[in-house]
Structure formats: C-alpha cells, structure tokens
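Inspection log for the structure reproduced underneath, given as structure tokens.
The other protein chains are all here in position, but one chain of the complex has been omitted.
And now, subunit A:
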Amino acid sequence: MAGLELLSDQGYRVDGRRAGELRKIQARMGVFAQADGSAYIEQGNTKALAVVYGPHEIRGSRARALPDRALVNCQYSSATFSTGERKRRPHGDRKSCEMGLQLRQTFEAAILTQLHPRSQIDIYVQVLQADGGTYAACVNAATLAVLDAGIPMRDFVCACSAGFVDGTALADLSHVEEAAGGPQLALALLPASGQIALLEMDARLHEDHLEQVLEAAAQAAQDVHILLDRVVRQHIWPSPDYPLLQSGPWGCFSPNIPRVSWHRQGWYAPHFMLRTPQLQ
C-alpha cells in the first residue's frame, strides 16, 4: 500500500545507514596474474571486476593512434546474472556503451596519457552483481587496477553516487533507493585536488538542491578514497595493522581510521611513478 520509506524520521535509511554513510567496501588488487593490472571491489552488494592491459601498441587500425598521448579504451559489461532478472546481452547494448564512454572520459582525466604517446591502455570492467552505484564501483575498481598496472596517474579517481530524498542528500545509493525514482547523481573525483573528473545526472533536480547533493557525493568520494588508499597500502606491504577484509563501511566516521590521508602528505610508492599533483 504505502511505498518504501527511504529515510525514516529518525534518519535511518532502508538498510540502516544514515544519510551520509557508505556501504561496506572490500577490495583486492592483483587478482589475476595474466593481466597487467587487476582489481576486485565490493561496495555492499555491488561487485565489480576490473582488468587493465597496457600501455601497449595500438591494436587494430593504426590510424586510431594519437600523436601526443595514449588512447584509453574502456569496455563495460555486466554479467547476465548480475541483476534480479536475467539480462539478455552481457555487453554491447546502449547502456553498456554509454558506461564505457563515461569510464573513458573519467580515466582520460586521471591517467597521465601524455607520457605514452601513440600507445593504448585497455580497461575492461565487468559488474558481477548490481545493487546500485554500478558506475561508482566500476571507477573505483578500475582505479585500483590501473594502480596495480603501474600506470602513472594524477591521483586516485574515487567515485560515488548520491541521491535526494525529502530534502536530504543520500550518499551511495543502493538498488532499492535508485529504483524509487528520485534524482541520482554520479560523481568521480580526484580527491587530493578536489577536482571533478566526471559528473553525471540525468534526472530533474532543482538547482537550489544541487549543491547539497554534490557536497554529499564529494564527501562520500573522499571517504572512498581513504578506504582505497588503505587497500593499496595493504597490497604493497601486507601488515596485520590493516586487516584487508575489515575496512569499515563507514569510512571516516569510524574513530580508528585517520581522517587525513597520507597521500596528501607527500608519500608515494616508487613504482607508481606518480608526479606530485598540483595542490591548490
């Protein structure tokens, strides 16, 4: 009779989170030996796998090669078993193509493509289970995979979705919340500089509310960054201080995780070949 109450009077969402809280994030890097870089991420029940090849020579038509930078080639697919009802086509439909294009734009903004002219970088992402925020999960998985491949980047790219219900912005929407039909915004951020790599929203939202939703998404993306940063550290120097599968779901709200990322303090893994980003 009555629809789902997305946000209770007490401020809890359907699954028990508060408005600004993320779902539990678990991730692993280097899941495949064959690929140059790979990563697997779980954001709640959304699960995605990313594989990176490159930089390598242009495959196929040579004419596609760019003289001044590398070509970023992204492909998105989602498993037929990823959603409640079985999908017909795993990839190649309009939605997958669009998602691939968005991923490409995102990573062209983050990867230092000018270091590898006339070459190609392939990023393949597959969603194994979809429970809302597929774009964000793909970006986060792909970031880890690109890092795993050792391809130089300006910064992490951290993505998160946000929605708007009853005057409150909700971070990291689950499928139930997405299906309710409210406005939904996807944001990919370069966390150190706070620069936006991609911002996408195709619902109607009054401009007065945009700032609030954007703020929530940005904050959530910053929280995602803290978690991804820990995953990377864990991957390089496995240590019991950072038990891999227990990165708390609430990110910065958890008292035992430092709020400031070390990344920003100027620490870089040598084989990342990162250049210090221009901090504003």
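Following the convention adopted for this analysis, a residue touches a chain if its C-beta (ideal position, glycine included) is under 8 Å from a C-beta of that chain, and two chains touch if they have at least 3 such contacts; residues count from 1.
Convention: contacts and distances are computed from a predicted model.
In the listed set "Exosome complex exonuclease RRP44", "50S ribosomal protein L14, chloroplastic", "ATP synthase subunit gamma, mitochondrial" or "GPI-anchor transamidase", the entry agreeing with the UniProt name of the missing subunit chain is "Exosome complex exonuclease RRP44". If you put the missing chain back, the residues of subunit A touching it would be 1-2, 5, 8-10, 12, 14-17, 23-24, 44-45, 84-85, 131, 174, 176, 206, 208-209, 248-250, 254.
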